[in-house]
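Each chain you see keeps its place in the complex, though not every chain is here.
A, B and C are the chain letters, set down in written order, and residue numbers restart from 1 in every chain.
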Amino acid sequence: MARYEIFVTYKQGIFDPPGATAERALASLGYDEVESVKIGKYIRLEVADGPNELARVAEMCDKLLANPVIEEYRIVETEGAAR
Amino acid sequence: MRDDLTAELAPQLAVELGLKLAEFGKIVEILGRTPTVTELYMYSLMWSEHCSYKHSKKALRMFPTTGPYVLQGPGENAGVISVGDGWAVAFKMESHNHPSAIEPYQGAATGVGGIIRDIFTMGARPIASLNSLRFGTLDKARQRYLFEGAVAGIGGYGNCIGVPTVGGEVYFDAAYEGNCLINAMSIGIMREENLTSAVASGAGNLVLLVGSTTGRDGIGGASTLASQEFDEKAEDKRPSVQVGDPFEEKLLIEACLELLDAKLLVGLGDLGAAGLTSSASEMASRGGVGLDIDVTKIPARETGMKPFEFMVSESQERMLAVVTPENLAASQAVCEKWGLRSTVIGTVTDTRRFVVREGDEIVADMPADTLASDAPVYDPAMTRPAYLDEAQAFDPSTLVHPETPGALGDALLRVLASPNVCSRAWIYRQYDQQVMLNTLVLPGGDAAVIRIAGTKRAIAVSSDCNGRYCYLDPYVGAQIAFAEAARNVACAGGRPAAITDCLNFGSPEKPEVFWTFHESVRGMSDACRAFEVPVISGNVSFYNESFGQPIYPTPTVGLVGVLQDASKRMTMHFKQAGDVIVLLGETADELGGSEYLSTVHGVIAGAPPAIDVAEEREIHEALLAAIEAGLVRSAHDCSEGGVAVTLAEAAIAGGLGATVALDDDLAPASSLFSETQGRIVVTCAEADAEALTDLFVSRGVPFSVIGEVGGERLVIEDKVDLAVAALVAAWGPTLEALVSGDIPQPEELVEG
Amino acid sequence: MTFGVVRFPGSNCEQDIVIACRYLGIDVDYVWHGDTDLSGFDAVVLPGGFSYGDYIRTGAVARFSPVMGEVVRFAERGGPVLGVCNGFQILTEAHMLPGAMLRNRGLKFICETVPLRVEHNICPWVDLPEGTVVRIPINHNEGNFTADPETLARLDANGQIVVRYCEPDGTRAPGGSAPNGAADDIAGICSERGNVFGLMPHPERVCDPEASGTDGQPFFTSIVAHMAGV
């Protein structure tokens, strides 16, 4: 049993409207130190141990969890225990 | 002046950018020198098919484009007609096929955003949208993904900006598998005096860029994509997909309409395909002026952008305004109020030259007209496709057709359950259909009806095109596309006022494809003339092919009709037991290209139904007279699936059965499923039956009294006897079931 | 009595509220999100739409508009506040109403007219007999109301659940009748004092019989009668 954390964000050069909005909102709340905000998806998978897990998780991302056309993702395996 | 392109490299780049060498030669001739990189990019986009219509221009001259109430015909961002009391309606349809085939949600969403900008650029407030969709069959996962994504994108964008989506159409056919069609139509309303033009004028005036920042997204997007056919290369073009920001667009609508109301602008243009290059050069060319733009002034989304990238970027949600120096402060204040960026990026000049500079250095300098107006115009070769003779020669009567009520009933259920006929509720349930409170007739019937607030009037709108008919006979098919749109509008009580169109075809460089294009335009033009209805706007989408296979010719018609009295609007569902059912028109033996043939026999062939547009118009006029006289309780036209499906849909929608006898002497299957044009199922109160039939007699239109509304079953004498509940069970769930991937197994569909 | 309808960037039903109020003979005017003066208004309406594009979370940014501080004070003084759809979402984000909104079960935007049952409630915004079934359009992507069990129980006990999704006959399906999956079929709730009312359905869309219907009228007229009464 392993846990995979996946971080999905828009590719370089693709506009991120939620991020841009958060940027403006934080500024108007007085957080002038914020230089940029990107908002993407955080996905946490609990996966039963098996052969080439990582490869299969990547496959899941390409097929369903991310949109390879406009998004890129990063997969990190963390301890099942991790909070 | 920067020269960053050697005479050797220039032609190479030109070809890479999709220009023909002859076209490159013309550019060198115009400039009298080797173009710079920026110039070459700008010409290549403006001279692309998508922006220049170089293959379609001549054929489009066949369209009638004038009429007593036409305020703006083709040529501006949208066409405009007067609808009385000083109110005007602007509308246009546009394709976003290629971007959507790559990324359905964003492709469809930005398609809606683009057509909406075309509307408020004219000074009109968008009040309704429609969408015309084509996909492959939903048994393919990719097609389900495209369909689900496109519908979500259309809803996601339209719902957010608060413009109701009130109608549309969708067909599923293998012909669209490699190249789906996403055509979006938008309709806006304005006071006539607010009609605006995308024009730049007045040397010394300022060019103001309003809205979103400019990034590399969409470089060569729509225009490049839409100007070449699909193949493996499509993969590389993926980064050109853009993400829409409907929130920014909503702010743009409010700010721009406020700017125009306050008469603060000289001209207003939207940035669509080919971005700044296209809107700026078109505005300059219309005004007979020059422009001087400094790309370093443009708010950039990314660092290190090159001048040509600024000029061709298709970043969404941007508008270009021309203002006098006196009105600059007031204009920027309005933008500020709406939380929009606005930046002076250049000035209007009297040189008639389009100058682009990066700081002090000039990177492009060309005669402004030549970008917008001097694109080459071609006379493509045409030949009648070889497949036509064989396809049309097919005789449906050589097939074995169901005869018994049991078998005929099963056939009806299968046709009702067909993705091309079944309920579309799964789609429009995802669209806000009511915001603005003007939608008097919601999607689900023939045409949607939108009231013109503050008047007694309303408009009825429908978009239609049966690609199968066009495949089997483009001339007839295009006439039918018009006729069906007009018929749908008439069934709602509307008189056709004008149309827009979106002509979706394969490569115009293929003589057989171009012939179907030419025939379609001829057919649509003849139908328009017969109805005295002008074409006031439209869009051509070529290169809809995948791996060399063109789609069906798909010339979609978006028709807007007017109701002088909104309270006289008509709906399609059976209203009351005891009402008399009349069939306007006569059924002929015309199963060619029918939904029945395709669903029950798996055959797409034969001659499509014949059409006589003059007769068609008389039938619509007779119906409209009856509706205006208050004699009609419901009206629903016959289209895919024939009179059997029309009766079933009216029964389903009304929750009422009917008992009918069809008095034609055709074989039962033809009588039920023949798709003969010019037919409308009309019901009236028993007390009005005589007056109604008298009216039809006096107008000399063919009709027959075929039965009576009532009960819980649809009974068609000797042919069909089914519970309305069974009709609902067949017609209702198809789309949801298909999308959720649980595909009905073939054996569930075989005749019982 | 005058209604003030707040315009946030991205609101798109504010005009619909104004049209409905005018149709019902209620004085009404807009309030800009940047303004902080509500004097002259007897009731405040937060309209539907997509304030700030619904980015981050629905209502998350609008909640910080300058006008909202004043709306909170207005409510604390007992002033009637109505939030429709996005307005309801803003009220929960501003903690003027309990709970929060999740995406619809099924992850699809839903636009359709649904039956609602008026519950026994303390809300002056809806003066209709308990059990009355009205048909009102819903139109949202995030109307899946959620709250912890204690809160749900408290809402119920206090008569703060004003309208629930139901079947056409007014009953509730065992599996729930909420098309969006809302907890306890909740379509609309009010504050403990009753003066702050949020609902996902759009009563303003069914106030004009010429165009649609009349089921939404009581959601605007009740409060007028109530205020006249006191």
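Please note the rule applied: contacts are C-beta pairs under 8 Å (C-beta built on N, C-alpha and C of every residue); 3 or more make two chains touch, one makes a residue touch a chain.
Because the structure is a prediction, the values reported are computed rather than measured.
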{"item": "Overall composition (this structure file), stated as a label formula", "value": "A x2, B x1, C x1"}
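Here, only the chains that are shown with their structure count from here on.
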{"item": "Between A-C and B-C, the pair with more C-beta contacts", "value": "B-C"}
{"item": "For subunit A paired with subunit C, centre-to-centre distance based on mean C-alpha positions, whole Å", "value": "34"}
{"item": "Where subunit B touches two or more other chains at once, by residue number", "value": "245, 247-248, 339"}
{"item": "Numbers and ranges of subunit C residues touching at least 2 other chains", "value": "52-53, 55"}
{"item": "Contacting residues of subunit B [partner subunit A, same complex]", "value": "102-103, 106, 212-213, 215-217, 238-239, 241-243, 245, 247-248, 301-302, 315-316, 339"}
{"item": "Contact footprint of subunit A on subunit C as seen in their complex", "value": "52-53, 55-56, 61, 64"}
{"item": "Subunit C-facing residues of subunit B, complex", "value": "152, 155-156, 159-162, 245-248, 250-251, 338-339, 428-440, 451, 453, 567"}
